[in-house]
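Left out: one protein chain. Kept in place: all the others.
And now, chain A:
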Amino acid sequence: MNVLTDNWSTYWHGFLGTLWLTLVSAALALVLGVVIAGFRVSPVKPLRAFGTGWVTVLRNTPLTLLFFIVVLGLPRFSITLPFFTFAVLALGCYTSAFVCEALRSGVNTVPAGQGEAARSLGMTFGQTLSLVVMPQAYRAVIAPLGSVMIALAKNTAIAGSFSVVELLGTYRTINELGYSIIWTFVWIAVGYLILTLAISALFNVLERRVAVSR
């Protein structure tokens, strides 16, 4: 039981590492996801094709492979960045494909007539999307987006194998000190649970917000 108290600082740093990695990657994934979703529903064919390609490639590549590509591949083009940044790139790009699809399925719940009415009033594509379609898609998007974010939080564990300080990786240090492996992992699991439950709670609040505002 003293695994936690004895190794508090190790756990705490690992937890902060996971939290920070999740937050920064989520930000990147959301920004990219919105942009790519915009591409995928835009009237411009090359943009649509790019969006489809982005989602297809990233959604169907194992995340670990993506990490290898980023960590080993980018330095070949003399792009050397901190491991943390590599990890954010891999996680953010990977997750953006799922964010994009969550947004797109939300957009598809909005009747086509809404967009047509907006366009017939002279709204541009951007205005139609941001003023009419997205606000109505928002509601259908929140729950799936919550799942995507929880998956992201758990996926950060892979970064530990690529020299980034995060929660799962702490087991190596603690195990070397001879602590019970079972309890080591129990506390790690608790750490992930705190994070994912916090994300669930956040999205529940968002969902309720939308429910009251009509």
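Rule of thumb we're sticking to: contacts are C-beta pairs under 8 Å (C-beta built on N, C-alpha and C of every residue); 3 or more make two chains touch, one makes a residue touch a chain; residues count from 1.
Here is the rule we use: contacts and distances are computed from a predicted model.
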Notebook entry, point to check: Missing chain's UniProt protein name, "NADH-quinone oxidoreductase subunit F", "(2Fe-2S)-binding protein", "NAD-dependent formate dehydrogenase iron-sulfur protein" or "ABC-type polar-amino-acid transporter"?
Noted result: "ABC-type polar-amino-acid transporter"
Item checked: Hidden-chain contact residue, picked from the options A:27, A:49, A:69 or A:131 -> A:131
Check: Which is it among A:13, A:119 or A:154 that touches the chain not included here?
Finding: A:119
Checklist line | chain A residues that touch the omitted chain in the full complex | finding: 43-44, 111, 113-114, 116-124, 127, 131-132, 135-136, 214
